[in-house]
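Left out: one protein chain. Kept in place: all the others.
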Amino acid sequence: MFLTFVTFLPLLGAFALAFIPKENEGTIKQAALGVALVDFVLSLGLWMGFDNSTHAMQFEFSTSWIGAWGVNYHVGIDGISLLLYVMTTFLTAFSILVSWNVKKHVKEYMMAMLALGTGMLGVFIALDLFLFYVFWEFQLVPMYIIIGVWGGPRRIYAAVKFFLYTAVGSLLMLVAIIWIYFVVEDATGVFTTDLIFITKHLDVDLGTQKWLWMAFFLAFAIKVPMFPFHTWLPDAHVEAPTAGSVILAGVLLKMGTYGFLRFNLPLFPHASYEFIPFIATLSVIGIVYGALVAMVQEDLKKLVAYSSVSHLGFVMLGIFALNEYGLQGALLQNLNHGISTGALFFLVGVIYDRRHTRLIKEFGGVTNYMPKFAICFMIVTLSSIGLPGMNGFIGEFLILLGMFQVNKMYAAGAALGVILAACYMLWMFQRVMFMQSNNPENEKLTDLDLREKILIAPMIVLIFWIGLYPKPFLKTFDASVSHLVTIVSPDNFRPGKIGGSHASTKIDKALKKIEKQTHKKSH
Amino acid sequence: MVELEYYLILSGILFSIGVLGVLVRRNAIVVFMCVEIMLNAVNISLIAFDRYNNQHDGQVFSFMVMCVAAAEVSVGLAIVISMYRNKPTINLDEFNLMKW
Amino acid sequence: MLQLAWLIPLIPILGSIVCGLYGLKLGKDKVAKIACGGPILSFLLTLIVLLGFLLLPEGVHVWEQVLFNWIPVADFVVQWGYQIDPLSLVMMLVVSGVGSVIHVYAVGYMYEEYSFYRFFCYFNLFLGAMLILVMGNNFLLMFIGWEGVGCCSYFLIGYYYDKKSACDAGTKAFVVNRVGDFAFILGVLFIFNQFGSIDYTTVFSAAPTTLVYGSETATLICIFLFIGATGKSAQIPLYTWLPDAMEGPTPVSALIHAATMVTAGVYMVARCNVLFALSPLSMNIVAFVGGGTAVFAATIGMAQNDIKRVLAYSTVSQIGYMFLACGVGAYTAAIFHLITHAFFKACLFLGSGSVIHGMHHEQDMRKYGGLKDHFPITHITFLVSTLAIAGIFPLSGFFSKDEILFHALMDGNIILWGMGATGAFLTAFYMFRLVFMTFYGEAKYDLSFHPHEPSKIMTTPLVILAGLAFFGGLLGIPIIHGWHVLHDWLEPVFHVDSQTIIDYSTQHMIAAGHHVPTFEALTHEPSHNVPLEISLMGVSLLIAIGGITAAYFFYIKFPKLPDTVMGGQWGLELVKNKYEVDEHIDEYIVQPTVEGSFYLWKGDAKVVDGAVNGAAAVINWFSKLARPYQSGFVRNYALFMVVGFLAILIMVY
Partner (left out) sequence: MNMIPAPEIDFVSLAPVLVLSVFAMGVLVLDLFIGKNKTILAYISIIGLFISAMSSFGHADLPVSSFNGAYVVDNVSIFFTFVFAISSALAILLSINYNERVGIKIGEYYALILFCTVGMIVLCSSTDMIMIFLGIEIVSISLYILAGIRRTDQRSNEAALKYFLLGAFASGFLLYGMALVYGATGSTKLAEISSTLVAGGVKSQAILLGGVVLLMIGFGFKIASVPFHMWAPDVYQGAPTPVTAFMAVGPKAAVLAAFFRVFADGLHDVAASWETALMAVAVLSMFVGNLGAIMQTNIKRLLAYSSVSHAGYLLVAIIAKNSLGASSLGFYMLAYAFTTFGAFAIVIILGRKGDENLEIENYSGLGYKHPLLALSMAIFLLSLGGLPPFAGFVGKFYVFSAALKEGYVMLVVIAVLNSVVSFYYYLKVIVYMYMTEQKVEFQPTFSPYALLVVAIAVLGTIQLGIFPGPVIALAQ
């Protein structure tokens, strides 16, 4: 129930805002920020109350929703979703403060932001396919509005593209969901869309698994976005307002990777196993391709956008290593990317607010005029290229470690991305921050103001925290990930076991393992 | 003894004539009369089937059809007239304000 | 006492943070105190730790201090722990010791700078990272230091960030290092794959019974690690960044690009000696790359006119020596040379620094000449260090270099020795060329201004380092057994349990059906052939003197000679242009990548995105196409109905 409250609080806030007259924008902003912050604090409470030792869902709440179809309102949170959830509340508050100076339609903007918050949070807690789909589609609308109304010159094109592109994938996923619904009904005689139940009882042959897997894959791969489904991202990022980009990079992309973890892997373990080469290839291409393309971008935001393609490639690679290093690395990298890239977009936004351009060639020698900004920018840049001691490194290393166990060549290919990251990031940094300012406009630049300092500080703290002491985060993932690993481990579907009731045995095995672990812990 | 087929063929031919009329004629009234031909063609086949199945549904049906046809006539003519008031013509090709 | 170890890297880092955050408010003098206080403090702590280590019971050669579990994932658990053993102690002493001295010098050198504090923020940070590098007890922690120092060097090279050349140099250094790090990472991944751990102790103790002698895996691991080393230590093929790195302020060049960071590769290879012992092939590669670099860089050094570039190339070539030593298994010699080199090369850089300082940042030696009277102290110290590097008895360089040459011949082969010898000759030549052009001959600078010796704060470090450069050799006097302190000290680290390796590998090979090789690289005893050793010393001494005299003839006796003899020779041109390596890399690697990426980007818009927009376009096209059929004529509509009817009819029948 508490979880539900935390999830829907922003939406309530949005409704509340509706009753504040649009003239007094100050009140609206403060109210919105207040709601978001409260929500963030509450979500921290969730983290405090979270029990690392079990993979089971926590703060679980389930009640019948559409009885006739066996659709439940079933929410819960586990190690995989918890931190994404917390990050979402955090970034919501963050981006509301980021967009403090939004000019037009402040009220609508804040309402959209809060509504978006609920949509995103819902995606991470839904444990019912139907419910998940509802949230998954619902959060499209506010984002579409945010891009389309407060975006840049080509905002409408970008917004519509974002909406339709995502919709294509998710609607095919809907077909798969209904299909699963009937498959499970045939197998068990129960009409339900409850994820936990389905995970236990879904038991289809490899061929079907592959089809269903593909349907889910499309939905999530577009969201991630994986090469070659990435082209909506640069447009969306470039046109979106700063806060939009932050959310987009910080949370929306994570929904894709989360989807893979929550659905593709547990529901279709065998198919996932079979598709490892496919995903790994795409990811490696994405990593290198994204990096190379990022290198030649002229627009800062585009550069960061393409770098996201590269980073998310890492995450996907980690997920489909299907071992604990890879998965934990991927989960951590999710957070890292959210923090680093979120901060990057914010910083780009900072100079954009001052100069109203993002073209790299317009800048140069900015350090002279914005030293504090320069330091923050440098730290964030380094974290995004995975400097050891900062957050990025740990994720990337774990991912490489995981993939290396599976296939050395993929790992090597991905590691190339580490070199290229240094190239495009540092080159960009040099051209923007260093050297002589060739443009008198830059001399008018003023350094970070208090609000901006307040915004960037937590990001930097997190960067070093995760970099130097990631244990709290990794521990959160631990149980759930090891459980997931047991599910997808290939010995669950050795030839001959397929078509048998391997699903249930799988679960039992997993349970035993977890029990053993908890036993150890207790001693 | 006339075979059922003959009636069916007859009604088929009549029906086709009606359809063709609708397709080729421009005069609203004429087009509408062609539709009436179609309906009556159907009546023929109804009666024929009825006779050869020796039931009564067919006849009932054909009565119904006649009533409906009558009703349609009244409405149709009314529409044509009110149309004529606004635009003194009954050439269908004159009526395409709305397209695409 | 050992418990204090964790403070050693922490103090400079804290210093750096303080300087970075409050530097401007504190003012230069406070910053200077803090900045120098840190390193000196950690040097003292190192001494204390050393004392504590000496007090350890007999036979205990390693002491680990684990602070916390850094990355715990399943069975992959990386500790944040420091390992105190002879090797790391030596490195710590060198780093913190030389580091402190150079910090003091830097205070004087950088005093006029506005962003004084920024410099020391980076400088301290570097020291901390370097200490982590040498103290870490696992590969990943080493990697933190490894990239940390790289990052600081990036900052410091680009210290004058408004100079494009400086920024380019910085970025170049970082990226080239990244190439090395890429290999390093792969190496570490391989190691974890093999040993299921990346702690030194576990890996090195398990290695003899895990990897087969000369096996592919062993070789791959070593090769990858070594590529990493070449990146950090500026060896062929990744050496190009170091000369450019001279864009940084001179103290930086002295500390980072001469004394400490660039030798990290040597430390790493020495640290992994067990692994390298398992792969003779990679040993040879190390040796030859080292030797090759030694000669190659030296030749370039002969023809450079920028005083710092000469020193840079000499650094490259000296590190080449160290790798040569590692390659032939003479790790002691390598570390020995590492130490002495730290002394004299630091001194040389600082000396050049004070010259540049005094000459108003003029770096071209052709504009010097006859400066010995203006820079008495600098001159003397510089001369001492030069003699040391040239390898003149009894200065430090003599012993260390000579030991390397000796081992090159005994454990390696005549070719390696040849390389070493040539390198020695060239070194002597270009170093004295430098000295002569700078301090002797007639003055070539415009006499309007008067060069002046820098203040005490800068000269004192020079003296200290010169002294070390003079006496440093006493650490390891060869021939007389037992006098080689360093050798005995490092013995536990470099002791390889050959017998286990041989046994394990032999049975494994027999099992696998391979033929068992002769493990000669492991078996043969480093012979103590005293007369040969002495004669070799003589030879190398002669070589050095030969080099010096050559330089004397060219640059003092007949100053015209170089141009008349060599002027316009293609060889000279080639060397002057550093074999045009940079140009080629730029032409064949950098440019194509950038252009390629550009086309990729265009392709991304045209093809990948084109597909997406294309779909939309097709839909629009269709909808335009469909429009006219909605003509508004009743007859058309009826016609369509009939057509539809017929179509369906056909479909049904």
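Residue numbering begins at 1 within each chain, and the chains themselves are lettered A, B and C in the order written.
Methods note: a residue touches a chain if its C-beta (ideal position, glycine included) is under 8 Å from a C-beta of that chain, and two chains touch if they have at least 3 such contacts.
As the structure is a computational prediction, the values presented were derived from the model and not from experiment.
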>> Let's see if you follow the contact definition: name the visible chains touching the chain that is missing.
In response: A, B, C
>> Going by the contact rule already stated, which one of C:I414, C:L474, C:L561 or C:I619 would touch the omitted chain in the full complex?
In response: C:I619
> Per the definition of touch given earlier, which of A:L97, A:V134, A:M255 or A:I375 contacts the omitted chain?
Replying inline: A:V134
> Thinking of the whole complex, not just what is shown, which of A:M57, A:I145 or A:A305 touches the missing chain?
Replying inline: A:I145
> Which parts of subunit C are in contact with the chain that was left out?
Replying inline: 616, 619-620, 622-624, 626-627, 629-630, 632, 634, 636-638, 640-641, 643-645, 647-649, 651-653
> What residue numbers in subunit A mark contact with the hidden partner chain?
Replying inline: 64-69, 105, 108, 130, 133-134, 137-138, 140-141, 144-145, 148-149, 155-156, 159-160, 163-164, 167-168, 171-172, 174-175, 178-179, 181-182
> Going by the touch rule given at the top, which residues of subunit B touch the chain that is not shown?
Replying inline: 8, 15, 18-19, 22, 28, 31-32, 35, 38-39, 41-42, 45-46, 48-49, 53, 55-58, 60-61, 64-65, 68, 71-72, 75-76, 78-80, 82-83, 85-87, 92, 95-100
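We take it that only the chains that are shown with their structure count from here on.
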> What topology does the chain touch graph have (line, ring, star, complete, other)?
Replying inline: line
> Ranked by contacting C-beta pairs, which pair of chains comes out on top?
Replying inline: A-C
> Cα centroid separation between subunit A and subunit C, in whole Å?
Replying inline: 38
>> What's the distance between the Cα centroids of subunit A and subunit B, rounded to whole Å?
In response: 65
> Which integer distance in Å separates the CA centroid of subunit B from that of subunit C?
Replying inline: 98
> Of all the residues in subunit C, which ones touch at least 2 other chains?
Replying inline: none
> Given the complex with subunit A, which residues does subunit C contribute to the contact?
Replying inline: 20, 68-74, 76, 140, 143-144, 146-148, 151, 154, 158, 161-164, 167-168, 170-171, 174-175, 178-179, 181-182, 185-186, 189-190, 192-193, 593-594, 596-598, 600-601, 604-605, 608-609, 612, 616
>> Could you list, by residue number, the parts of subunit A that touch subunit C in their complex?
In response: 161, 164-165, 227-228, 230-232, 289, 292-293, 295-297, 324-325, 328-329, 365, 367-368, 375, 382, 387-389, 393-394, 397-398, 400-401, 404-405, 408, 411-412, 415-416, 418-419, 422-423, 426-427, 430, 433-436, 468-471, 474-475, 478, 482
> In their shared complex, at which residues does subunit C touch subunit B?
Replying inline: 627-628, 630-635, 638-639, 642
